[in-house]
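Removed from the display is one protein chain of the complex; every other protein chain stays in position.
For reference, chains read A and B in written order, and residue numbers begin at 1 within each chain.
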Amino acid sequence: MKKVMVLISIFILGMSTACAEDKIYLEETSLTLAIGLDLDDNNNLIVYQTNPVFSEEATKKVDIKSAYNVQTLRQAREIFNAMSNGNVVGGKVQVFLFSKRFLQEENPVKYLDTFLRDPKNAVNVVMAVVDGSVSEVLNAKLEDKPRIAVYLNNLIERTHRTESTVRTELDDFYRKIYDKGVTPYMSEIKMGETEILVTGCALLNDNGTYAISLNKQETSFLLLLQQDVDEPVPITFNINKGNGNNGTISATLDNISYKIVTDYIEDKFYFDFQIEADAVLSERNYFTNTEEKLNQLAEVIELRLKHECEDLVKEIQEYEIDPTGLGLYARAYKYDKWKNAKNNWGETFANAEVTVTPKIEIKSFGVIK
Amino acid sequence: MRFLKSLVRGNKSYKSGEQAKEVLEHCVSTNLSNNLMTIKHLFTEMPDLVIRNFTISQTSEQAALVYIDGLIDKVSINEHILHPLLHEYRSNQTSSHPLVAIGSTRSTCSWLEIEDALFLGYSALFINGRSECILCDSQGWPQRALEEPQTESTLKGAHQGFIETAKQNIALIRRYIPNRELKIKELKVGKRGKTQISILYLADVVNPEVLREMINRINDIRVDAIINTGEIEELIEDNSFSIFPQLLVTERPDAVASHILQGRIALVVDASPGVLIGPMTFTSFFQTVDDYSTRWIVASTLRLLRFLGLFIAIFLPSLYIAVITFHYEVIPLQLLLTLGQSRAIVPFPPIIEALMMEIFLEMLREAGLRLPAPVGQAVGIVGGIVIGQAAVQAGLVSNIMVIVVSMTAIASFIIPNYDMSTSIRLLRFPMMVLAALFGMVGIVVGTMTVVGHLLSLESLKTPYGTPIGPVNFADHKDTFIRFPMWKLDRRPYSAKPKQLTRFNWDKDSGE
Partner (left out) sequence: MSKYSSENITLMQYIFIISGTQVGIGVLTLPGTLAEKAGTDGWLSIIIGWLFSVLVSIVIIQIMKKHPQCTIFDISRKYLGKWLGRAVSLSWVLYSFFAVVTLILTAIFIIQVWILPETNSSSLLLIFIVPIYIITKGGLKVIGRFSEFVFFATMWMPILLTIPVQNGHLLNLLPVIKEGWWPILSAVQATFLSFLGFELAFVLYPFLENKKSAIKGIFIANSITLLVYIHITIISYVYFSPDEIKQYIWATLNLIKPIQLPFLERFEIIFLSFYLFVISDTIIPYLFTAVLGVNHITGIKGYRIPLILFIVMLMLITNILPITYEQVMQLGEWWGYIGLILAFLFPIIFWIYTGLYDRLLRRPKS
């Protein structure tokens, strides 16, 4: 009996002391699903957010709000809180959108601090650059699509799987910001006539500001170099066959294996990407008469791959950034040299010699000759 | 004056309790009429007591047959006792023993024994000139036919259940274990009721310490009478403050036999169809006899399903509350949006919503249990419609809550033992309150409390948590999954049997 009394009194005590402060009833929250950061004409920050509306009486299913004259996301949240019928919470944010202009002018890292510091906020947030204005994308009238934030997340996921864009989530972004050997990047989207388009990816400087954009084709080669591809990888090349004969061949790469040789010769880093892969021909829109020529196909693909990749690296090197993560190899294999170079790795990388040596074996030509 | 006194004490059987006791301590006298006098004094106001006076035809002795009507078998009294005594005549009568055509007879001179025997359905034969009484086993009372027990029906096992007669029940068990090592110890419990309790065990298997513990506990019982096995269970279990049943009550003879073979002890209580088995472990409440007659892969899957049911029955409503109240983050977005929309119409906090539905469900279950089958069905339909449809449409509860409640109900019905299933169902209420106060942390702390309690429980001084804590790998062959029969060559360690190996036991029997 005594035991029961003690248990009951403990229970009552617990009931009475437990704070109700932590309770956030789901239906009373205002889930932020997308956050957009943009600059107005006077370079003042504008923060956008969208949140779903649960109430059946409301006619609008998604609510888009904007906050002007704020310095940080926390401040914006206070403003949103004052406008919403629920607590604005950041635990389910799906996408972060930055306008290109914002990234050119501002360092995004300092704005994102609250998402790292407050454990309640989400980190699985896809980050994307908008070529144009953020509000245009968020306000896009997509009749046949789900909620914009969910749609953008899925869109980037799908296009990433077909190697047309990168997928950077907030935690990856932080890893790359803090890692001296790699620079961050994110997907790039654009508002088309009626649809939202993924245009490729945007490469950022080491501090997170905008550097250059890559188109979809270039992005796929970047992904190849980052070893971040879902096999099989489709590739398409235009082939100049001489005699004014232009043709296109498409192939898919499979069983890709990488070996990266790192060296340091004469004050210069030297990297050699050795990519081995099997290829399956999937399309060829010109005619060749002999089988012999088909056998040269492997060489053709190798050559084109080498060119495309090396061109890409050169382009990147011009901006003194390293989205390929070769700095990791420098650190792992040439630590002494890396130690001197790590604080300005971009510069060092710009001087590095990067070669790509693909080795392709044609596995099959398909079912027709 | 005396007359007045007897009027005041009218209903008592004897002048005073002490006097009756004094009489009971005496021996049977040689004088028949004295004996009958004593009986009449002992059993006053008992119209069902029958005293039949007659003369034994062979020896011409005066005799009287005493029995309690209703507890005896009329056929055996008339045909096998009275008839031979009244009519048969044998020439070479040498023994002093009268002619009675009854298998079990014994003579006694103790009134105490006679009294007990009469209440058990024996008939007492007094013969003038003899200072003893012959007790004939003429038991016979209305009995139920052997039926399959309702709470423990099985698909493939035997379709017999225990009835309210201990003798029959023991016979049913013996049919499964025809072995002379199956010993029966008889004890009597209850000051007034003197209920017969038989302890069944395999003498060369059972752990003597566990047996001694069981016997000691039964001897320590101080109670008026035992009406049902459940009362004994509560009187001898280790911790009656616990929510978990520590001993098993079953109505299936095959289950009892298999438990006895595992080295456990069975307690057959007269006048009750439930047989008590101990020591038990937590996990053994999730096993059925069917497990051993279905294919082992299927049986293992079903067992795992039951344990899944256990978790769902305890945690699902509390997880729902925790998620809606504290941790919306853990649910993927699509599901979360659905949840949010279905919650938006409900005016109560989730804990109220859940408590309302769960309590209503428990009421529905309890109502259906006691009602006759046609009415019970009606209750089920009304309840189903109200829970399923109207409550949602009226905006009192959310769709998801209805699903949660139904899933919980189904999951709790999958637990084969009724006692355990009820305990589990009760457990989810404190869990729900904890979830509403502290979210996941509350649920985990609640789980920790339950686990700590489970692990510190003991059943007849053997750990209740085996084989989970203390861990016993050998017992895991027959816990969450059941290995093929030939792999189960050892008796479960949890019952601490003397003889561990199940077959080839002549090799190391008497270990």
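FYI, a contact is a pair of C-beta atoms (placed from the backbone, for glycine too) under 8 Å apart; a residue touches a chain by one contact, two chains touch by 3 or more.
Nothing here was measured: the structure is a model prediction, and the numbers come from that model.
Visitor: Per the definition of touch given earlier, which of B:443, B:460 or B:488 contacts the omitted chain?
Guide: Counting the whole complex, the residue in contact with the absent chain is B:443.
Visitor: Of B:249, B:468 or B:495, which residue touches the hidden chain?
Guide: B:468
Visitor: Which parts of subunit A face the unshown chain closely enough to count as touching?
Guide: Residue positions of subunit A that touch the missing chain: 10, 13-14, 17-19, 21-22, 91, 116, 119-120, 122-124, 169, 171-172, 174-182, 325, 328-329, 331-333, 335.
Visitor: Given the full complex, what residues of subunit B touch the hidden partner chain?
Guide: Spelled out for subunit B, the touching residues are 326-327, 329-332, 335, 434, 438-445, 448-449, 451-453, 455-456, 463, 465, 468-471.
Here is the rule we use: only the chains that are shown with their structure count from here on.
Visitor: Need the CA-centroid distance for the pair subunit A / subunit B, whole Å please.
Guide: Each chain's C-alpha centroid was found; their separation is 66 Å.
Visitor: List the residues on subunit B that touch subunit A in their complex, please.
Guide: Per the stated touch rule, the residues are 241, 323-326, 328-329, 333-334, 336-337, 339-341, 343-346, 349-350, 433, 437-439.
Visitor: In the complex of these two chains, what residues of subunit A are touching subunit B?
Guide: Touch residues, subunit A against subunit B: 3-4, 14-15, 18, 22-27, 29, 31, 33, 52, 54-56, 89, 91-92, 94, 120, 122, 147, 150.
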